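Starting off with a structure, shown below.
As you look at this complex, bear in mind that one protein chain is not there, while each of the others sits in place.
Chain nomenclature is as follows: A and B, assigned in order of appearance, with residue numbering initiated at 1 for each chain independently.
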Amino acid sequence: MNTFGVALLVVWSLLICAYGIAVLERLTALGLRHFRAAVLLPLAETVALLRQENLVPRGADRLLFHSAPLVALTSIALAALVIPLGPALRGFDPSIGLFYFIVVLGPFVIAMMNAGWSQNSPEGLSGTFRAAACLISYEVPLGFAVIGPVMAAESLSTARIVEAQTGLWYVVWQPLGFLIYAIAALFMTYRRPFDLPQAGSELAGGVLAEYTGARLLLFHIALNALFFLLTAMGVVLFFGGWQGPGLPGPIWFLVKTVALATVLLWGGRFLPRVRHDQMLSLAWKILLPASLVNVALVGILILVFPGEKS
Amino acid sequence: MLALPLQSDEVPPEPRVEEKALPLPGKQEREIATELMVMSLGPVQPLTAGPLRLLFVCDGEQIVAVQTEAGYAARGVARAMTHATWRESAALASALDPLAPIAGRLAYVSALEQLQHWDPDPSTLHQREALLAFERVENHVSWLVRFAEFLADDRLSITARHFPVRLAEVGAVLWGQSAVEWIVPQSGVLSPLPHTQKRMLEHLAAELVALRGRLEGNRALALRTAGIGLLAADRLRAVGASGPVLHASERRQGDVLSRLLMRLEEAADDLRYAARAAVMPSVAEQGIAPWSAPPGETAVTVAGPRGDIGVSLASDGENMCRVTWRRPSAALLGLIPELLTGQKLADAETIVASLDLAMAEADG
Partner (left out) sequence: MSGLIEWILFLALSVLAVGMAASMLVTMSMYRAGLALMSSFVALAGLFILLNADLLAAIQVMMNVGGMLVMVLFMVMLMMDPGGEMMWDMKRKMHMPGPGALSMTMPRGAPPSGKERQHHQMMVDMAMSTAQLPWALALGAASALVLIVLVVRTPWPFSSVQPTQDATGAVGTLLLSRYMLGFEGAAFLILAGIAGAVIFARRERAPTSRPAAATAASGTKIFTCPMHEEVRQSGPGQCPLCGMDLTPATEASVHHGEGGGSA
């Protein structure tokens, strides 16, 4: 498939997955009784947003304001390329696959911060700084949490990590690493209970306060797609990726991703929103030492049980 | 063609803060040249029931000065009452706080009865008290839903949403659509409370107590609410506040968590009282209610959901010549600037939400 075809496919899949995550979000909020409403609500909201007037606030930094959602989507599309959907199904497989994934999501945070800054409003600026606080909260624990699977598979390539889990899924003997990764995933996409840059006490959205219409829709798509990507990467790292008996690889992958996304969405809603200083405390006083302990544990387990690897 | 305001090209003015009126700390030329930013919340906002504009002058996330703009819901109820007949004033009294119509109307009707030198018999008193207690519970429970939504605590929000629905069911059975209309001067009816409704009310009370117990041990909630927004009881008494906010400061610490727990406790107590004391009014008995008042002056205080609602009436035999209302939310509104200065933004909003201000009542 030529590169244009791959790009188009990636973009379409991301849109569909973003819609799926939005549906899951409504399902976990409303309950299974309102299944039809949950499926149709995101569509209704999409149409409503598209019909909304596109406002640019007075004194906004126009270049940053217009480019922010596009940068966000580009970085997500680039990150989506390294997720292996099946035994031979992936965008491309660099030897630094996982590292590339984490690095290419950096501009996403930049885009969110640009969005907050460019609005020329106090809510946006507060949202920007809260997003920066989120960034420095999750970055280091995330890095340490994903080192576990990397150490076990002895490679940064995502395909290799999936293949190395043929014997035993990593979540079984690296539960702490998985927990830290899950929390970091909630941080990165500003989901409950860590949604302070985006919604939170600031009315109408913090970083996205002055965005309306199609641009806001692009941001929602970007955030949902990013959540899907992070859950997918979580499945790749800890739940054996596309491996499973019977059904073909991509189906198993989808099933596992949906299950993990449901668990994360449902669980995260049950805690009240954290304040920004509580979030920083949590990250630096609890998550970081836990992730260091995790690295030590995983290293010891690898040395003690050499047969565990694949 | 009409030139509607919407089509004008004028830019609405930015929210202005009177710098001289606020006790801002002095700006000095330090190495760090920071700029204070003005955040405007409102007038439509989730923190209060009713429109209120809060202007926070913030240094980053910390609030340095607060200015409130109230009066969006001012209708001049007291003045309107002096121009209305006695009967119409009853409707105005219940419109003072649309969330607590029974309390307002009961205060007015009790004042009328006092002027008429008529003592209601105990059963009428019990019925009215039960109605009042029920209304207090309704308010506390709907406040709980709003607060949970604001805190983004979905578990609490889901639990809290059951209560208004079930209360409304019981209330509909007990006194039909408009409980307010049952409060007329010198009227009382007798009828026992059906057993099922009584049990439902007690069941709800037990659930509220259980919820309160769970919330007290909830550490995640305590992170956002414990130790925040401490108010001293003396200060509250000095400004004339009453109700759950005062009780929370008297009996407990007086922070957001204690106000939350106190409201749940009081709601449970009120429900049990209502279960014991409520009687179902029957449709036939209405009696001839005298809507008049001989000359005199009187004052009545009624325990509303947010505090004591007081009315003082002066009549000259024909008309009402003077009426003043003592409104609990207005007292709390005055405490906001000193309470919020120095807080973080998120904490400040939690504090305002915990005060349960009804702006219609506060503006009068």
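Quick note on the criterion: a contact is a pair of C-beta atoms (placed from the backbone, for glycine too) under 8 Å apart; a residue touches a chain by one contact, two chains touch by 3 or more.
Just so it is clear, the structure is predicted and the values come from calculations on it, not from any experiment.
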Option from B:53, B:235 or B:326 whose C-beta touches the chain left out = B:235
Request  = For the chain that's not shown, point to the residue among A:10, A:27, A:49 or A:64 touching it.
outcome  = A:64
Ask   = Out of A:115, A:134, A:156 or A:282, which is the one that touches the chain we can't see?
value = A:156
Touching residues on subunit A - with respect to the absent chain = 59, 61, 63-64, 94-96, 99-100, 102-104, 106-107, 109-110, 113-114, 117, 120, 128-129, 132, 135-136, 139, 156, 277
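To be clear about the criterion, only the chains that are shown with their structure count from here on.
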Task = Mind checking the centre-to-centre distance between subunit A and subunit B? Centres are C-alpha means, answer in whole Å.
result = 42
Request  = Flag every residue of subunit A that touches subunit B in the complex, lowest number first.
outcome  = 29, 58, 122-123, 125-126, 129, 192-193, 195-196, 199-203, 269-278
Remark   = Listed in rising order, subunit B residues that touch subunit A in their complex are 11, 37-39, 41, 45-46, 58, 60-61, 150-156, 220-221, 223-224, 344-347, 349-350
